[in-house]
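Missing here: one protein chain of the complex. Every other protein chain is in place.
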Amino acid sequence: MSELILLLISTALVNNVVLIKFLGLCPSMGVSKSMDSALGMGMATTFVITLAAGASWMLEHWLLVPYELGFLRILTFILVIAAVVQFTEMFVKKTSPGLYRSLGIYLPLITTNCAVLGVALLNVQQGFSFFKSLAYGFGSALGFTLVLMIFAGLRERIALARVPVAFNGTPIAFITISLLALAFMGFSGLNI
Amino acid sequence: MTPFAYTAVQTVASPHAHGGNAVSRTMLRVQLALTPATAYAFWLFGWPAFFLWLITLGACLLFEFISLRLMGVPHIRRTLGDSSALLTGWLLALTLPPWAPWWVGVIGAFIAIVIGKQVFGGLGQNVFNPAMVARVALLISFPLPLTQWVTPLPLTTLAAPGFIEGLQITLAGLPPPDAMASASLLGYAKTELSRGSDLVQALAAGHAPLISWIGIRAGSLGESSALLLLAGGLFLLATGVIRWQIPLAVFAGLAIPAAIGHALDPAHYLGVIPHVLSGAAVLGAFFIATDYVTSPTTAPGQLIFGIGVGLLTWVIRTYGSYPEGMAFAVLLMNALTPIIDRYTKPRILGRTRAGKPLDIPAKKGA
Amino acid sequence: MGLMEKLFGRDWGIHPDDHKRPAADAVTRTMPVPERLFVSLSQHLGAPARPVVLVGQKVRKGERLADPQGAVSAAIHAPTSGTITAIGEIPAPHPSGLPVLAITLEADGLDAWADLEGLNDPFLLPPAEISKKVAEAGVVGLGGATFPAALKLSLSEKAKVTTLVMNGGECEPYLSCDDRLMRDSAAAIVDGIGLMLHATGATQALVGIEDNKPEAIAAMQQAAAAQPHIRICPVPARYPMGSEKQLVQELTGHEIPADGRPGDVGVVVHNVGTAWAVHQAIRFGRPLVARLITVNGGCVAQPGNIMVPLGTLVEEVLAFAGGLNSAPARLVMGGPMMGMSLPQARVPVVKGSSGILALSAAEVAERTEEPCIRCATCVGACPMGLLPLDMARHIQANDLKGAVKTGLKDCIACGCCAYVCPAHIPLVQYFSHAKGELSAQEREKLRQESNRKLAQSRAQRLEREAREKAEAAARRKAERAAQAAATPESQAPSNLPAPQGATA
Partner (left out) sequence: MIAAILSLTILGAALGLILGIAGRFLAVESNPFVDEVEALLPGTNCGQCGFPGCSGAAAAIAAGSAPASCCPPGGKTTAVAIAEKMGLALDLAAVADTGPKLATIAEDLCIGCCRCIKNCPTDAILGAPKQIHNVLKEACTGCSACIDHCPTEALVMQPVPITLQHWVMPKPLAA
């Protein structure tokens, strides 16, 4: 149990997908304008990553390895991820049209969020057990959501700041996220 | 009687009185509070420390001036006059190794003023503490000069470098002689731990709390005398520049886990006294974490912020790969500040905490 | 109340220098009627009054000049006897310097009252009758909000009010007119309170007086000694203690809901000055035609309190007070915290004028705005628990919706935030601007609404006309067909274009 918790912390903070592994940058920049949509995006992605991590484990161990279909790994993973994302999209559209609207194109684009495929592949690579895979996926997604929320909070504040024209918009967002990555460097080598 | 005339007026809104507080006054008081500890540190570490401090401050002012000029700000002198850049440089210089070469100060000043502050729009618009941004960026980019501590050589002692020698040390960037090289208490503890030795034994020699209070020990300028920094901090509290929430919470966040860890396993966890009195804890708690711009605005938010800073400092010091975690902790909590602010809004009179109007009470006898 | 609030105890408000003395200790003076008075038709909250006199008409003091118009409005009476010489625009006592409609009254110097009659035993009358008399006298709230007093009296009757809170806080610095009134006419005020208790049906009156006015507290305690249901309650001096919500919470412990009125917690709040005006109206039948005004500020030679006829020009009041000893940096009507800056001294005194301040540059302490450093001093000072710094940031970025979300609508414009701001940011101006913009948007929305209705009714009209035209054409066609059938040799019907009628 404590092993799982440690895995969660290490994936969420120490090896943060966005700030340390530089995965999932596209939604991190795109859906971080307000904390509400960031939280929505984070939850949607958490759902997708966790489910994809579990499903990919099952595919890997029950299909790809037994039938020696390793070359199909990326293809099958993407297939599963795309299906989960489609389901998520329908669900969000039904339950929260406002969120659906504010997430816009970034919701279906979770499919191509490299964090999702990346986590699934890393999972398989590290040969985790099923539950560890889930924890790894969930922890990564938690880290993603955390960064997205923090970043959205910062951007909400920056949106009201008198940023010089040359830096306004995306430049200041990149500077901010780089400083955030700097702060997360403090967790490097964290060894509990 | 003369007829009525309508005069074109510039509208002025109420109130037509003011309490008299001013930004520049606040900044001045912080500088005043820093002066004793800084002067004492100059005495401890000699001329090189003074030169580095001077260069860092000068560079900060220069970069502030250049940025304002580039952005076409109309009242450059007035903006420089609020001395916020001076304070940033001062705080940055206090966190650098005293004998670090001049370019460390200049690059640090550039990062602090330009990247940490001006690109966000200047004073009050930045989201991270500029001095800490510079300190962390320097630490990650130039780990060697940023971790070369020297044993204090008070100015009055014979071996202390003179004026010219001091200039050479700062400008030529000569590494300090081996005999002078030393480690800060936290760095020493980290090294000893990684060697697998027992902290109780390792620290038994020569790390009495008294030394921590007086600060005659390797470290940055701002890590020297806990006593003088504490006095400065109390001055700020007394004059109302800062509130008690953040300093107290930082100490609590640091001391409580330290006490628990030390009680459980003294061989692996440093005690409360070394944690609180060494390193940048006192400086950070009173002067850095309390930075208005980058900390929460409400009392409960400030408590959460302070506890976060203290706790993260302890976590990074204890488990991370860096011996000192104050700068990282401050940056991490700066990042969380908007979220803390959002969830610790004060309750509006006549409304519930969620912002809904209070229920109208049932009429008596109606 | 949560644990958090218990622990941190909301330390709202500020403690400004009160500058009340020596003006408060100076003997009250009465100003003689000037030769010409300019009686504004907008002296109260709500719609301007409608004049009922004609130019050239002679009036006596206390005769009605204008009728209330609309639901919220108040009557206006002649402050002296004389002749109406004009009804037109004059500069309003308002920071904008815009004009306002006013009646110009040329005084005849006699200052003769009209035949007015007071009531000997008003407590025998039904409460509604008292409210009616108060309305006839044109009494409005004299604390500064100028809400028609009679409306509040009769509304509170419906709302089942149990407590009448009398506001003698006078928390604004410099002002001492309520203080002076309580010292000089405590008996009249207590009588007015009794009348208001009768009118509202409340069972007790709590008179809140800040503890920096010991003389007023003593005078009122003595005057109310015989009436146990009128309690004099000293409250700690703190700005804005005299704000309705704050005073009600301090005295009764009730918190008024954000979208509610004091009546919702069984309370009605009136100013002590209003009680004096009610006493005058009921006992002597005298309408509100003069009021006590504090003349104060660093530039005033002889600060003090003066009884001034309404409609007197500010410059005349200043001259009577002893003139100015230096050119003021700012002329203010009301207190320094919430009062209005006057663009010029040639504006009339109105019912809501509690003070005229000629402030020196040092007192105003005006400085250029600096950027906000998020020091949060304003958060601690705000009596409403708002985040002034965040609201101002949203307004700076033209994000009105964000500002409303941060609590703009709960702002009472007390000025505490701007008073303590080290960066000298004109926070109140930001909020007033945003509130003005919001109400402009609200008006715009209403206009659009009515536009849509107008367009719809036009569409219906066009449709109806087209239908009527078609019906008429069909009828004619049928007639012609019938004719043609009767006389087969007649020609084919010509297709005349339908005449276009005027649409009005």
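As written, the chains take the letters A, B and C, and residue 1 is the first residue of each chain.
The criterion applied here is as follows: contacts are C-beta pairs under 8 Å (C-beta built on N, C-alpha and C of every residue); 3 or more make two chains touch, one makes a residue touch a chain.
These numbers come from a predicted model, not from an experiment.
For the chain that is not shown, the touched chains among those present are A, B, C, taking the whole complex. Only one of C:30, C:57, C:96 or C:203 touches the absent chain when the whole complex is considered: C:96.
Listed by residue number, the positions of chain C touching the unshown chain are 42, 92, 94-96, 98-100, 368-371, 395-396, 398, 401, 425-426, 429-430, 432-433, 435-437, 440-441, 443-445, 447-448, 450-452, 454-458, 461, 500, 502-504. Residues of chain B that touch the chain left out of view are 11, 13. Take chain A: the residues that touch the chain left off the picture are 63, 67, 69, 71-72, 75-76, 79-80, 83, 86-87, 90-91, 93-94, 97-98, 101-102, 162.
We adopt the following convention: only the chains that are shown with their structure count from here on.
With centres computed as the average of Cα coordinates, no chain lies farther from chain B than C. One inter-chain figure worth recording: chain A and chain C are separated by 56 Å, centre to centre, where each centre is the mean of the chain's CA atoms. Note: centroid distance chain A to chain B, computed from Cα atoms, is 33 Å. Chain B and chain C have CA centres that are 49 Å apart. Residue positions of chain C with contacts to 2 or more other chains are 371. Taken residue by residue, chain A touches two or more other chains at 162, whereas all remaining positions touch fewer. Interface residues of chain A facing chain B in the complex, by the touch rule stated above, are 35, 149-150, 153-154, 156-158, 161-164, 167, 171-172, 175-176, 179-180, 182-192. In the complex of the two chains, the chain C residues touching chain B come out as 2, 4-5, 8, 10, 14, 16, 35-36, 90-91, 95-97, 99, 159-160, 162, 173, 245-246, 249, 254-260, 264-266, 330, 332, 336-341, 343-344, 346, 357, 359, 363-368, 370-377, 379, 383-387, 389-390, 407, 410, 413, 415, 418-424, 426, 428-429, 432.
Residues 71, 115-116, 118-122, 125-128, 133, 136-137, 140, 312, 315-316, 319-322, 325, 327-329, 331-332, 334-339, 342 of chain B are the ones that touch chain A when the two sit in their complex.
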